[in-house]
Structure formats: structure tokens, C-alpha cells
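Omission of a single protein chain aside, the complex is shown with its protein chains in their original locations.
Moving on to chain A:
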Amino acid sequence: MTHIKVNVDGTTYEDEVEPRLLLAHYLRDRLGLTGTPIGCDTSNCGACTVDLDGATVKSCSVLAVQADGSEVTTVQGLAKDGEWTALQRAFHERHALQCGYCTPGMIMAARDLLRENPQPTSYEIRQALEGNLCRCTGYQNIVRAVLAASGQEAPAVAEEVTA
């Protein structure tokens, strides 16, 4: 067992963990933070995306021991005092989810993009979300939600597919 100390969504936790424990399992099974789902076993789907020290990671591809001393933000740590962020509101208002399984990862990945690039084009949004799969194929509305969250109107569909 290895001792770790991790700040998750503003709360500091200290635990003894097996080195093989994945961060995704630590968040879900030890801390009960089930807002971060696990979608695949191949690092492809991005559903488990969280923020680790200011950058997105797929929490199924990080060991909990690698997060020792770090700050983790999950989708559950975004709202402040029950108030959604603009990005979360945009996903809700623009119907950017159907089953919702990919949504936590989509929101974390989009948040990462908007920090680096507050006014992305549709093309840049698609590039930034390439590691996140939506099997309801709701990509059009996801891109529109990210545009809306950045204060931009969604262009007509024909313009969207090009840069």
C-alpha cells in the first residue's frame, strides 16, 4: 500500500491505496464521486476525463499514486453553491446530451479548450474534443453548446464542417 494525499474538488483526502488502483476507480469507488463515469478500457472514449493540476487527463489512464500531491477537479467540482457554470448551462440549454454518459468528459474537455482558447471556431472545438466519443452521435449540439458557452452564435450547419 502507498500513502497518497489528493485534493479533489476542494477537499483533501489521505488514503492508503494499492499502486495498481486507477484514478478513475479511486474517485468512484473510494471517494464515491460517481459523476466521473468509465466508458471503455482502451483510453479511447474520454468519458472519465478529469482535470489534474490544470490539464485534462483520462482518469482510467492515470494511477491514483501518480495523483499524489495533486489537485483533481471532476465535473462534480464545477458548480459553485449549486450554480452551474456557463458551460454546463449551455450543455443543458442546447440539448448537448442525450443519454448523458459522455457529458462529464465532454464538459471537462471543453473547459480545458476554453481556458486556452476562449473563442474557438467549430473546427477547433471538434479538434479539441477528438478524444471524447458520444455514441448518441450528438456532436452537432455539443459543438453548438461550446460555441454558446464562449459567447458565440452557432453558424449554419453548412459552415460548421469546414474551418
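Assume a residue touches a chain if its C-beta (ideal position, glycine included) is under 8 Å from a C-beta of that chain, and two chains touch if they have at least 3 such contacts; residues count from 1.
FYI, contacts and distances are computed from a predicted model.
The listed options are "Branched-chain amino acid transport system permease protein", "Carbon-monoxide dehydrogenase medium subunit", "Ring-1,2-phenylacetyl-CoA epoxidase subunit PaaC" or "Monosaccharide ABC transporter membrane protein (CUT2 family)", and the UniProt record of the chain not shown names that protein "Carbon-monoxide dehydrogenase medium subunit".
Across A:90, A:114 or A:128, the single residue that touches the chain missing here is A:128.
Take chain A: the residues that touch the chain left off the picture are 2, 18-20, 22, 25, 41-44, 46, 49, 52, 55-58, 60-63, 65-66, 68, 109, 112-113, 128, 130-132.
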